[in-house]
Every structure is written in C-alpha cells, then in structure tokens.
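If you scroll down you'll find the structure; I have some questions about it.
Left out: one protein chain. Kept in place: all the others.
Note that the chains take the letters A and B in the order they are written out, and that residue 1 is the start of every chain.
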C-alpha cells in the first residue's frame, strides 16, 4: 500500500480549487453581460454584449502580455529587482515558468508558489476582467468603441494590476502578504481586502464615476430643469438572470480567494461562502425595502443592486468577520448603494448601471468593514497572528481600520487620477463619445451592422428596432 | 516526506463536494426563475423574477434565523433535549459552532459531524430555497406580494424544516439516519428518500396544490362551460434555458446528497449522476411522446415537464436503484406528470407551472419507487445493511415500501394541513389575492413600478406592455 504525500495532495486540491473558482468567476462575465444588456435600451443591447465578451477575449491577451506581470511580477524565481509599486516580470509567461530539471518525472513545469501556477493566472485573469467590465456599465449607451478599447486595455493592463501589486502581491507597499525581505516602504501590516472590495470593486467603481462624469449624461437623461428622466431597462428577465449568475460566480470570487483548501483553508472557504450568502441576503433586503419606502413599489433593479452591493461590501471582510457581521455588512452596503446612486444622480452624473454606487460606494464601505469586523480568531486563521483585528472589537485597536481607509483613499486617488488622464485625454482628442445621431439611432445600428433583435418572419430586420 | 492524514483528506474532499454541489443547487434557482418567467404572461414576468430572487435573499435570513435550527437542531453538541418532530437549537448559528480550543492551530471552528459544517448549512439552504420556489409557480400571476412573503417565510422557516427533521436528521421519527440513542418513537428503519422526492418535492408540490386551490384560478383560465382556455408561455427560450439550468443544478442536488466523497462515496456520487441523467432521459421522452399522442404535436413544456418529472421521481431511489431502474422510474414519472396535470385541470384548479404535477405527483411516485427499487448491494453501500431493500426484488420484503408510503402520506397530511391554515387564513383575512384590476393589468405594473420589457428607443416604457 502506498500513501499520498502532502505535496501531491496540496498541489491537487489547491490548484483544483483555483481552477473551479476561476471558472465560476469567469461566469460572472455572463452575469454582467445579461445584467447590462437587460438594463440598457434595446438599441444598445448588442453593443453591451460585445463589450462584455471583448473584456474576456481582448482582456486575456492583455493580461497575458503585461497585466499579470505588472500585478505579480518580480517574484523570487526571477532574481530581478522588485518594488512596492509595480511588478515587471513574466510578460507573455516569459520567465513565468520553467521546464523540468528531470524529464523522467511528470512535469509541465515545476510546482511553484501559488501565484505562479497557471490556475492562479487564470483566477487572476477572471478578476481583471471583472474590474474592467464594471466600467462598461457606467459608460453604456454613449461611449465610442475606440474609446472602449483604449480604456479597457489601460484598466486590464495597467491601472488594475498596479493596485493588485500594492495590496495582494508579496512586494506591495500596502500588502498584508508582503514578504518581509522585500525592499522599500511598507505601511503597517497592510490592507485586509480578502476578495477585493478595494482591489477590484473600488478600482472599477472609481473609474466608473470619473468616466461617467467626463463622458456626460445620455441625451434625455435629465430634463430641462435638471430632473432625472427614467430610462427603463428593456428586459427585466435578463437583469434578474444576470444577478443570479453574478451571485453564483461570486461564490468562486470570495471563497476562491482562500487560494487553497489544504492546511485547513477548506474551513475558511466554506465559511466565506456562508458569509457571502448572508451579505447578499442583507443587501437584497435593504435594497428592496429602501425602494418600497422611497418609491412605494418593489422594483427589481433595487433588489438586484442591493444584492450586488452586499456582495461587493463583504468582499473585504468576509474571511475575518463572523456570519452575523456579514449579514450586517451586506445590509448597510445595500443602503449605501441605494443612496449613493441617488447622490450620483443629484450631481447630474449619468451612470446607467449604477456601477459607481455598487462598486465604488460599497467597495469603499467594504474596506472600512474590513478594518472593523475582523475577529482575532478568524484573522489568525486566514491572515496571521501579526495582522491586527477589527476596531469594532475591544483590544484590537484602530490600526487595521486606519490602514484600510488609507488603502481605499490611495486606490481612489490612483484610479481617479488615471481615469482623468485616460478619459479626459480621449475627450480632448474627440474620440470618446459617439455623435448624437449615433446615440439617437443606437450603437447596434451605428457600429454593429444591425439591431440586436429581429421579429420578422423572413429575417430581414424589422424597422421597429431601428430609430433612424 | 510527509503524508496526508485521513482526517485532512476527508475534511477537504467532503466539504469541497458539499460546497460545489451547494453552488449547483443554488443555480437551480436561476433555472426555476427562467422556467417560471418564461411560462407566465409577460405582464407578470418581473414579478416571478423578484419572487425567485427573494426566495434566496429572504430565504437565507430565515434559514439562518430558525429554519436550519428546526431542521437539524438538537444535536449532540448542545447537550439539550432532542425530539423526533422538530429541532430547536442553533438559531442564528448560536451554539451552532464553537471557537477552537487551541488557537495555535488553523481553526475557524472544530471539525464537526457533516451537518454541522458551514458547507452543510449552505447545501441545505439551497434545498430549502428549492422547496419554497416550487410554490411560486403554482400561485403565479394572482398571488399578492404580502401573501407571497408570508407563505415563503412559513415554508422555508417551518413547514419544510419539520419534514427535514423527520426524515433526514438523526433524531427524526421517520429518519433512516436516526441515532439509535435518540429518545422517542421510531418507525421501523425510516424512509429511504435519498435526495428528497418526498422531503423537498412532495412538500413543495403538496403546498402548491392546496395553494392553487385556495387561491382560485386566474381570470379567464376556464371558460363559461368550465373548459380550460390555453394561456401561452410568453417566452419559450426562457422555458428551455430554465429546464437546462435545472437539470445542470440537479447533478448537485442528487449527487451531492451523498454528502461525502471519501470512504467510497465518490462511487455512489457518480452512479447517482448517471441515474439522474437516465431518469431525465426517460421522463423527457415520456413527456414529449404523451404530448404527441394526445395533442398531435411536440410541445416544449411537455418535454421540459417530463424531464423535471423524471428528475423529481428519481430523487428518492437514485442511490439505491440500478441505472436501468432509474430510466424506468423517470419514464413513468414523466407519465405521472402528464396525467396528474390533466387531472388537476379537470378539478378546475389552476396551477400555471404544473408545479403540483411535477413535484407532488412525481414526488409521491418517487417515494414509492424508493421502496421498490433498492438493491441489496446498493442499499448496503449508501445506507446500511439494516436498511431493507426494495419490494420489487425477491427476498427484500415489503417493509421499505410500506414505510416510504407512510412517509409520503405523513408529508402530505402535514403540508396540506399547514397550507390550509396559512393560505386559508390569508384568504379569510383578504390579503392573499390581488384585485381583478391588478390581475388584468399584471403584477409588474401593479406592484413593481413598470412593465418587465420596454422596446422604445428612448426607454420611456412603451404602452404595448401595459394593459390599463
């Protein structure tokens, strides 16, 4: 009888877990696609679908070419210098992995630290696609395709990876996983942002807000007196399906952020799945209750955005907080989402998907919760005994809260600055926004050859879906 | 070289299995949503989507607060009394788990019997959402939102957990997994209901029938002479997509009911997946053939409901029956579904999704099959040597068949009684059904602020989707 070595076991179950969760996070893209397609007007449905698929197709190339290298490059395998701001090795997988020493064993490449596995790359790619996709909702129905391509490359390839490097790499100046031997500045014990309230959502949400502001509102979004004119989602079934697919994928997003199952991390992963569920529950109930109190009816977008707000809000704290705290975080995140969206409207900024409310509002709120609700026991188990616990609990002190807020502010500074450069530059160059004629007839007919739908019997393309 | 202990291996693979299957069962909710949304008229599409999402969001709170405690509470960790009817410990996870004894090890909570893990909670929550969602189909297009909220809380939080406690907990008076030291009555060797033909589907289906009866038919469902007037599904693509998502999720529902992969249960899990497939095959073929014979055409709902009927019917026996028996069970369950639905119509009961036919008819039929088709070998492997095998096989005797029928009858008695109380009470209070004006214009406009669809170019909400 032969026995299984810890090495083989660890490799198999940890990489399997990353693979499965990468697949789930991938499916979030289908969720975003259906949510965004359903929320916009039918004349722009195909455009949104194309953007969401391009975020994966073009995004994979960009992430392979340089995004991943900027995020996690500079590792121990390279011998090169590393710094706390940005990585610089592993472009196109070059020096990202090596051949085996001994061809007599099974080897595609030697087993590497977790971030260096292909499964890890895939998982991180799906995260990058998420960060980029968030923005497509905020600029929906009026951004040019060239503008989309340029900003998507910048986010996937540069803006987002830099933040990842700061907070999740072992070299980052704000990283809780920092290698103590890495050179350069290190801020206290780093940011507790387990699954990315800050790294993913606050990045996407902040860029969303700036982009929507620079791009200006859709024609007809505000009336002559500045009052918001409702623009109805064109397909509520898509909105609901998208939300359910997002929630489904979020199990991979949050639970998969343990990056491992061995060494007891299965217990963390399943606890995270429960916290994720309770946060979505709290957020959804907050959203639909707010809607009922304010508007007198129970609308689907309020329910869905509340759920998404809860899911965003809990990402940071989900591993270190208890289940009850996850529900509370979700509930208040649902409230933050609701009022943030109204605030954005008051500022005359048109964010068709409320992407800034869901991802910026709840993302920053989530970072605060990550500094508030970590228990000592959970923090020990999922971070380390040196990581401070949350300010809510006696004896933990306020350090983690302070570092998390600093992290959130730095993310907003970096992302809004870069977004002003990228979107402002494109606006100055006159390539950011489509013409009013194109906006009137819709992007599908303008850019994509035909309307998204056709209800003729002969497939000739009915006039009712066009607006010439 | 270090080796993996059986403890770590078991914890990782068994909990991982529960997590994955919980995710799959979660996605069944998207399947139900699309199936129900597609089957109703477009004026109620948003309402159905909201209900299905609320079943998860509100359901998670209720299951956390008391549903799980009623179902599985009273365990060995509490020291409190337990009984065969209902559990009573673990509300809001209080006393549901403990801190580690030794903070120097990785610990979020000590490893517990399988039902006490967070993964187990999540898996059971997804099941509870299924039981509740079934009813939303039966009361579709005419039930008030308040009525929906009240019945959903009762089902998720009380009616369903009690049946779970009876049949799946280690204290239940009808449980095949009963701890021999538990006090109180125990009926023979308990019900063989592996994945819940009875516990989930017969519960949801029985309540569906009573609810549809008490609620009364939709306006226009029967003509002056009492003949059924067809009400067409508004989107067949959603119906088909929903069915495929349900089948997909059902792999987790059935295979995941092994609750483990270690100790040889992987073999049971994969055999269950095959049996599930063959039952869906049998049911689908039965459904579409029946439709062709009776109506002369091949309709999608008949195919889909046949598949779902087969999947429901096989849940009970799937672990103990051979693959050929699963196909046979599925085929006849498809027939049961078809004729049960016609019988319900003859009784002038309007069940828009045929939820009672699929889940009550095939659920009870499934329990019978659970008492008929268990082989000795399979029953040994997935239950125990003390559990009787199925009456179909010589030497097994009729005990299991008798107990399974008793279990089915008790479920129907309990659920119909509770449903008469809950729905009858709401009807008497005048809060169960919407007004005929609301029913005429549809729930989306009445309750949810706007129609589900909009095909205008400016998003102003077209009149064609309204019915004032």
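Going forward, a residue touches a chain if its C-beta (ideal position, glycine included) is under 8 Å from a C-beta of that chain, and two chains touch if they have at least 3 such contacts.
Just so it is clear, the model here is predicted, and its values are computed rather than measured.
Checked against the full complex, the candidates B:82, B:206 or B:255 give a single residue touching the omitted chain, namely B:255.
Among the residues A:89, A:117, A:175 or A:189, only A:117 touches the chain that is left out of the figure.
Of the residues in chain B, those that touch the hidden partner chain are 3-7, 9, 13, 17, 20, 24, 41-43, 220, 230-237, 239-241, 243-245, 247-248, 251-252, 255, 261-271, 273-274, 277-278, 280-285, 288, 295, 297-300, 303-304, 307, 323-324, 327, 377-378, 380-382, 440, 442, 464-465, 467.
In the full complex, the hidden chain is touched by chain A at residues 1-4, 8-9, 11-13, 15-16, 18-20, 22-23, 26-27, 29-30, 33-34, 37-38, 45-46, 49-50, 52-54, 56-61, 64, 92-93, 99-100, 103, 105-109, 111, 117-119, 121-122, 125, 145, 235, 238, 444, 447-461.
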